[in-house]
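Removed: one protein chain of the complex. Kept in place: all other protein chains.
And then chain A:
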Amino acid sequence: MRRTVGVTAASAAMVVLVAGCGGGGPQSGGDGKLTGGSIVLGVLNDQSGAYSELSGRNSVKAVEMAIADFKAKYGDKAIAEDITVETADHQNKPDVASSKAQEMYDRKSVDIILDVPTSSAALKVADVAKEKKKLYFNIGAATTDLTGKSCNKYTFHYAYDTYMLANGTGKTTTEQVGKNWYILYPNYAFGQDMEKSFSTAITAAGGKVVGSDGAPFPNTSGDFSTFLLKAPTLNPKPDVLGTMQAGAELVNVVKQYNEFKLREKGVGLAVGLMFITDIHSLTPAALAGTTYTDAWYWNFDQQNRAFADRFQSETGTRPSFAHAANYSAATQYLEAVQAAGTDDADTVVKGLEGKEVDDVFLRNGKIRAEDHRVIHDAYLAQVKPQSEVAEPWDYVKVLKTIPAAEAFRAPSPDCKL
């Protein structure tokens, strides 16, 4: 028995040795423009927890679709034949995210890290990218610090941020639904950030925040009724309840909002951050009439729909905006490497800065050189009543396109690249 183990181990070692010589040597020698002769895209996100449905494994699928399309487009002329995806689960924990990111850059020879939802984890990965001088496109996280005080040369913020959400929803709702707001937010970094962004946007649009409360986070009792009951008793009575909760907590707030019939009592609902998967959980009936800001919607036009159809045939579900953004980010990175003729991070960054892009996700997109915010059109969306839902996942109508220049904040003076 012991002999067999020894022999197996020895032959395994031999195989590794041979592979090392045959694979690594000639390729990296023959084509010095790519590290290791290949391009490796790393998708680092939540694959088992609260955000695994809106990003998770389907983000990996989206990146794989981008690679397939890139290869099909360039064929023999593609800069690399060998383009692969590495993936890891950061469990929404900043320390796990940080060590996985280091492992990806150092040991898995990853050229770029994509996705990374959860703001606290996203900021940690930005630090790693800066230290390793490797690229990082954040898609899943909301914090404006990525393009503010924590910005760096190698980090790009791709899909959305708290400013975009507050600006779209806060401003439009104040103008169209009512001026007085009651804000309910989860009492941690993301919620506090959202509360601030919304208050600013509401006040700027001539509205008023008559009350705002931080609910316990995580809310172990699952009950928000104290806050929901308080809303209609405030003076002046709020026209809008703005909830900043996300995921399962959002589901609880909305269920209980309906239970207490706040809409009938004249308090409308606005949601800070919502994904199509949340509407699916709650059913459109529970949210009918609710407005929110969306970074992308699968059934917006023919181009989006075509992508969504392909995505559905691969995954069995419709894409969230994060999935589409992952596809777009992977595509734009590969295009940039192709154009630069190398995967050297500094060269690629130079090519990306200031570039104007139009693709399935980025409409009127531009990669801002000042702070690496990727700006693009955003959408003010409203959940349809059940009677207007024509097919599964067709939950939203787009009320208004918010032009790229207005959707995002001006480059922050805090950011020094």
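Everything below uses one rule, namely that a residue touches a chain if its C-beta (ideal position, glycine included) is under 8 Å from a C-beta of that chain, and two chains touch if they have at least 3 such contacts; residues count from 1.
Convention: contacts and distances are computed from a predicted model.
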Candidate names "Response regulator", "Branched-chain amino acid ABC transporter permease", "NAD(P) transhydrogenase subunit beta" or "Cytochrome c oxidase subunit 2"; UniProt protein name, chain not shown: "Branched-chain amino acid ABC transporter permease"
From A:Lys71, A:His280 or A:Arg310, residue that would touch the chain that is not displayed: A:His280
Option from A:Val96, A:Val177 or A:Val251 whose C-beta touches the chain left out: A:Val251
Chain A residues touching the omitted chain (full complex): 48-50, 52-54, 187, 213-223, 225-227, 229-230, 233, 247-249, 251-252, 255-256, 259-261, 277-278, 280-283, 286
